[in-house]
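Missing here: one protein chain of the complex. Every other protein chain is in place.
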Amino acid sequence: MCRWLAYSGTPVLLDTILYRPQHSLIDQSLHARMGVETTNGDGFGVGWYETDPDDPDAVTPAIFRDTGPAWSNRNLRELARHVRSPLFFAHIRATTGTPVQQTNCHPFRHGRWMWMHNGAINGFDRMRRDLVLAIDPDLFSAMEGSTDSETMFYLALTFGLEEDPPAAVERMAGFVERTGHEHGVEFPLQMTVAVTDGRGLWGFRYSSQKASRSLYYSTRVDTLRQLHPEIEFLRGVSDETRLVVSEPLGDLPGAWNEVPEGSYGVVEPGGDHLRSFTPQAA
Amino acid sequence: MCRWLAYSGTPVLLDTILYRPQHSLIDQSLHARMGVETTNGDGFGVGWYETDPDDPDAVTPAIFRDTGPAWSNRNLRELARHVRSPLFFAHIRATTGTPVQQTNCHPFRHGRWMWMHNGAINGFDRMRRDLVLAIDPDLFSAMEGSTDSETMFYLALTFGLEEDPPAAVERMAGFVERTGHEHGVEFPLQMTVAVTDGRGLWGFRYSSQKASRSLYYSTRVDTLRQLHPEIEFLRGVSDETRLVVSEPLGDLPGAWNEVPEGSYGVVEPGGDHLRSFTPQAA
Amino acid sequence: MCRWLAYSGTPVLLDTILYRPQHSLIDQSLHARMGVETTNGDGFGVGWYETDPDDPDAVTPAIFRDTGPAWSNRNLRELARHVRSPLFFAHIRATTGTPVQQTNCHPFRHGRWMWMHNGAINGFDRMRRDLVLAIDPDLFSAMEGSTDSETMFYLALTFGLEEDPPAAVERMAGFVERTGHEHGVEFPLQMTVAVTDGRGLWGFRYSSQKASRSLYYSTRVDTLRQLHPEIEFLRGVSDETRLVVSEPLGDLPGAWNEVPEGSYGVVEPGGDHLRSFTPQAA
Partner (left out) sequence: MCRWLAYSGTPVLLDTILYRPQHSLIDQSLHARMGVETTNGDGFGVGWYETDPDDPDAVTPAIFRDTGPAWSNRNLRELARHVRSPLFFAHIRATTGTPVQQTNCHPFRHGRWMWMHNGAINGFDRMRRDLVLAIDPDLFSAMEGSTDSETMFYLALTFGLEEDPPAAVERMAGFVERTGHEHGVEFPLQMTVAVTDGRGLWGFRYSSQKASRSLYYSTRVDTLRQLHPEIEFLRGVSDETRLVVSEPLGDLPGAWNEVPEGSYGVVEPGGDHLRSFTPQAA
């Protein structure tokens, strides 16, 4: 089990979101409240887009990943206090068996795209060869690690992630399920996934068994501001600022909403939406 | 808070003790049951003496220490399956603030001596200078790390550890308490400590507040064998084989005995003893 | 470029071979004399068989690998001073591009077999998919890293390494060359390889361009002893003790012999041999 967080909105210091909340992601790395595994100490990563890049159309996110626990990493703490970003991902890992190494840490990046995942492909060892064979040969050598999560990312890229993210993720899920069933796995897929191209942000919650890992999104800031006029942070960020998280960062009443089972949310300029998610034939 | 384990007896693979028990030390690194901190992921170490060294009088223990969590360390797993030893220490660390680095991992070594510690010197930051000034100038430059634990070891060496371990540890404790009181710290010392020279093994439990961290020793093997004739491991080891541990490695009835508050145990050829521990003027 | 060393013979402390010679492998990690790259600081590994395992037929070697330079690794130094073995491999890595991570460090292990490599598959990025597709599907998920070297090992296993090592390596080489040629690579393979099952030791030197990396084997100890009766080490080891190395460990006259271009040597109980190496159709 892993935990992750995606932020989109008014540029903030990473520290504001990663370390300062009552039940921050760094706190979750030692003491997650939800899920079976409460320790997420097998590596971590953050990826961020710059506030004011010189060329907004060619922006590539920065990725910082390391193998130890996030809670004691001094470089992460330094960066969090000096990096300001309007759109960033953070992930803490609890391995389900694959090696603890930088290339297995999330987020994964391809061009301007980032991907992170909580969950597992059940029976991945058995299916791995069939799954990687389906990846576009031109993308094959870009894969550096050995996780199911990275394989899912490259499958989604193969199935058109850069053109239509929800459709590509639905085809990836459909392909993983079909492959799993061929190998006798009843419930092949368990996932919450975040993906972004630096503008839009998509968060997916799905599992073959209809018992997906938890996923939450924050309430619109204008609504929250009315509920909690005393909270200073809410006064400094735009109405559209959003967080999507594996588990709430605190107990603020009205702040967190569950992403429904088998659905996905889109956060993009011009409005946010929740839609149903259904695996498709690849 | 840390967890540790000391083994003395019939040579065994480290694996037998570190990984195989129901609630092994490696399991404790993720899920300790006792104490405030349940995760011990800030580095670890093992130190062992060889079964059959060429020169038994000049033996130096091997020390293997690393900075990540023990639970995912592949090298530790490899060593545990190939190293056999009659006397070894293992330690998993949860830092109370000092950096996560190899030189702050236990056990510490000086010549043929090893030392490991669970606990803290309260107010160490304030007292550190006064404490290290009391260390024998000839030993000063051998200190490599920045922990209270290593400072305690070098103070004990200064106060005669190599001649009379219990007396030296009592003088160290007395000196730490006196220094603490001078700095306005009411309860300066909290410790369980294991120390060995490769023959004898001493385990100490003491705290200024009389509320020491837990410490247990295993019941004599001949007694345990009568209680549990079905346990194969007990048939293969000598009557004198002993474990001293921060918390029991399982729930075997009759196997574990608490080291009393303010006392220490000696495991040595010719018989084991429990004695009272009283800090002394240095 | 990497450097490696294989030892077979009278059990010795690893230290004797890894650290003590004039131009030891650890010295080579900082200052190799041969080859283009003189620094080998991108990870290292040692693998060893035990002197006296309980079950000599089921022995699995221990593998210790880490990602930093060998020259400053304290755990390697500790192990080298405490581990004694009759057959061990050591490897220092200079990456040609694949990530510096434990799973990319040599030696690689499969059951009782170990493999290490110096060289490269030219155009590996382009061919990687075709090469891994040829690996036995039952072995596929055992691959953990992303190097050409590990891919070569699993191809050799697929082609019968465990039954006939030279034939399997020749088929691997033939398959890599054919695949390379299909991708327009003129000289696909450059390799010195060591492989062992804990009893026999095979060392290969081959490159498509007939310009292979250097490889040397030590002269028989009885001959060396006559040449250099003053060298104490030679008095303590058996006549059959052998070293195979990327570059000589010192300048002892008569001690080192080049493995000829396009050939391989076998070190096994009952006699050593040098034979010609010719890639075969897989």
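Labels for the chains are A, B and C, by order of writing; each one numbers its residues from 1.
Note that in this section contacts are C-beta pairs under 8 Å (C-beta built on N, C-alpha and C of every residue); 3 or more make two chains touch, one makes a residue touch a chain.
Predicted, not measured: the structure shown is a model, and the values here were computed from it.
Asks: Taking the complete complex into account, which shown chains does the hidden chain touch?
Replies: Taken over the complete structure, the missing chain's partners among displayed chains are A, B, C.
Asks: Looking at the full complex, which residue from A:Gln102, A:Ser149 or A:Ser263 touches the chain that isn't shown here?
Replies: The missing chain is touched by A:Gln102.
Asks: Among C:Thr95, C:Thr147, C:Gln190 or C:Ser208, choose the residue that contacts the chain missing from this document, as touch is defined above.
Replies: Within the whole complex, the residue contacting the unshown chain is C:Thr95.
Asks: Where does subunit C touch the missing chain, residue by residue?
Replies: 30-31, 39, 41-42, 67-69, 72, 74, 95, 99-100
Asks: For the chain that got dropped from the picture, name the residues of subunit A it touches.
Replies: 50, 60, 62-66, 74-75, 78-79, 81-82, 102
Asks: Which parts of subunit B are in contact with the chain that was left out?
Replies: Its contact residues with the unshown chain are 98-99, 101-103, 125-126, 128-129, 132-133, 137, 140-141, 143-146.
Just so it is clear, only the chains that are shown with their structure count from here on.
Asks: When subunit A meets its copy subunit B, do both sides use mostly the same residue numbers (more than half shared) or mostly different ones?
Replies: Copies use mostly the same positions to touch.
Asks: For subunit A and subunit B, what's the span in angstrom between their mean Cα positions?
Replies: The mean C-alpha positions of subunit A and subunit B differ by 41 Å.
Asks: Quick one: which residues in subunit A touch 2 or more of the other chains?
Replies: If we look for residues of subunit A contacting two or more partner chains, we find 99.
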